[in-house]
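Every protein chain but one is kept in place in this view of the complex.
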Amino acid sequence: MKVMDNLYYTKDHEWLKIEGKIGYVGIADYAQDQLGSIVFVELPEEDDEIEAGEAFGAIESVKAATDIYAPVDGTVVECNYDLEDEPELINEDCYENWIIKIKIDDESQKDDLMNADEYKEYLETLDEEE
Amino acid sequence: MNPYLPITPEEREQMLKKIGVDSIEDLFCDVPEHIKLKEELKINDPLSEMEIRRRFSELGKKNKNIDDYTCYLGGGAYDHYIPSTVGHIAGRSEFYSSYTPYQPEVSQGTLQYIFEYQSMLAELTGMDVMNASMYDGATATAEAALMALRIKKKRNKIIVSKTVNPDTIDVLETYCHFRDIELEYLEEKDGETDPASLEKIDKETAGVIIQNPNFYGIIEDVVHISEAVQESKSLLIMNVDPSTLGVLEAPGKLGADIVVGEGQSLGIPLSYGGPYVGFMGTTTKNMRKLPGRICGETVDEDGKRGFVLTLQAREQHIRREKANSNICSNQSLYALMNTVYLSTMGLAGMKEVGNQCVSKASYAYKKLLETDKFEKAFDKPFFKEFVVKSKVDAEKINEVLFENGIIGPLDLGKINEDMKNHLMFSITEKRTKDEIDKLVEILKGVE
Partner (left out) sequence: MRDYNKLIIELSKEGRKAYSIPKNDVETVDPEKYIPKNVLRKEDPKLPEVYEVDVMRHYTNLSNKNYGVDTGFYPLGSCTMKYNPKINEDMAKLPNFANIHPRQGEDTVQGSLELMYELQEKLCEITGTDGFTLQPAAGAHGELTGLMIIKKYHEERNDTKRTKIIVPDSAHGTNPASATAVGYDIIEIKSRKDGSIDLDELKEALTDEVAGLMLTNPSTLGLFERNICEISKLVHEAGGLVYYDGANLNAIMGKSRPGDMGFDIVHLNLHKTFSTPHGGGGPGAGPVGVRHDLIKYLPVPVVAKKDDKYYLDYDKPSSIGRLMGFYGNFGVLLKAYTYILKMGASGLREASEAAVLNANYLQSQLKKEYKLPIEQVCKHEFVLSGMKDSDVHTLDIAKRMLDYGVHPPTVYFPLIIDEALMVEPTDTETLETLDNFIEIMNKIKKEAIENPKILEEAPITTPVRRLDEVQAARKPKVKWD
């Protein structure tokens, strides 16, 4: 599984990229791989306030669906509307194709997330369970 | 031996031996002794086909059917003509003895008729997408309310007009009560939705439910209502009778966001209230919030056109507690009956049925008012049902009609105390001038 450096990760396999006050949220390679061919991405509305751990959208493949959870608190400033017509972009490159762009309320919440190395270790524990 | 259970005693022994047990009872060794039945169930002994027919004949004689009696009842179930094609196709066991089409390669028959059903209902209602059917019109309406709340996540109110079929409102109330959904009502005035009560529609309202033609058969001022709904950014849920849609405007063109209704008018026997079939559709924008199965066109590995159940990630078998609805079994075979009905009637037939309903209902209304027994209850355009106020006791009227071989109109007083002696007649294309004249003649004589 591909894990990108400099991103923060949740246990539900979302990633967060921080650029100042702005964050980009997407799903990690592991989640993309588990879902298989993605057929639909449900996006939130802009200006929606989201809370860490709260589902703000959903991703569907043919035979599975999963909610997407907010990694930190914030406000949605932009959605990646390309995904409405081409949800497969996430299968093609899940790190390039972010899902929402948010204004982060409290940057220190990132400390509750995993960094790339921690996330890699976490993925290994999942493999062991299988 | 029972004709459906083919294993012979010798085969049974042979099979038990291969399994490695001595008796059938050994196969139930995991059932705790104290909850095992020690004797046979106290129900009937097995009957032969002939005995069963005799029993049904006995029971049947205690019913009165609408072949022997002329029927003027409506109120959500209608005596329309059913072409012979419908029963012959729906009676094919390749259709009725199949399961939900989860193996599409051997279910193209089912899948394609669902696709055609969705297409024809979409054409009639003017919606972008229909599902593969719901239990009936009433439950489809309740599901539409839940769907509106899924779309308008931050709102928790549904408003329904009191001119909607009271049984539908009852079902809606049941569904809403257990979900803690706030339910408000638009008042009825002169047989239609009171325009003054439209101001109840506010920013908390997720959906507004109206029926057209409404319960009293009256054609509502949909355009006006639709504007009020749009203003508050709520969703317009329209419950419609598809048999009127060859003549009346498609709900999609009138601003409906969700369309539901009862498909019984389209080729389904009255059968004492069921099975019927609910239909439900919406706009492309809200497609993924629709409950129930949806069939889509695709291609197979060789590029040949084929059909599959699609958008399944919304459904209970995948989404479990997060599914749009818990519905799985629907009324598929009855959707087939709708499909064959619509194929048989076609465009011209649907217009003809609609026009005849309007003409014959108008004729009956005029003739009834010409007697001195009835007066107008409302003065609004209606389609195939109308209400008149009787000067004679309603029960008396229905008694006399019944003695004369007629199952009379619906006595609204029995549903709503305020409507004592209000009678609702339903006139379909099946009624003839002679029948209507006879009805009027009898009623003239009732004291």
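Labels A and B are assigned to the chains in the order they are written; within every chain, residues are numbered from 1.
Just so it is clear, contacts are C-beta pairs under 8 Å (C-beta built on N, C-alpha and C of every residue); 3 or more make two chains touch, one makes a residue touch a chain.
As the structure is a prediction and not an experimental result, all values here were calculated from the model.
Remark: the absent chain touches shown chains A, B in the intact complex.
Touch with the chain omitted from the figure is made, among B:A144, B:A206, B:I237 or B:C295, by B:C295. Counting the whole complex, the residues of chain A in touch with the unshown chain are 37, 39-40, 60, 62, 87-88.
Heads up, the rule we're going with is that only the chains that are shown with their structure count from here on.
For the pair chain A and chain B, the distance between mean C-alpha positions equals 43 Å.
Note for the complex: chain B touches chain A at residues 288, 311-314, 318-319, 322. Residues 39-40, 42, 60-65, 67 of chain A are the ones touching chain B in the complex.
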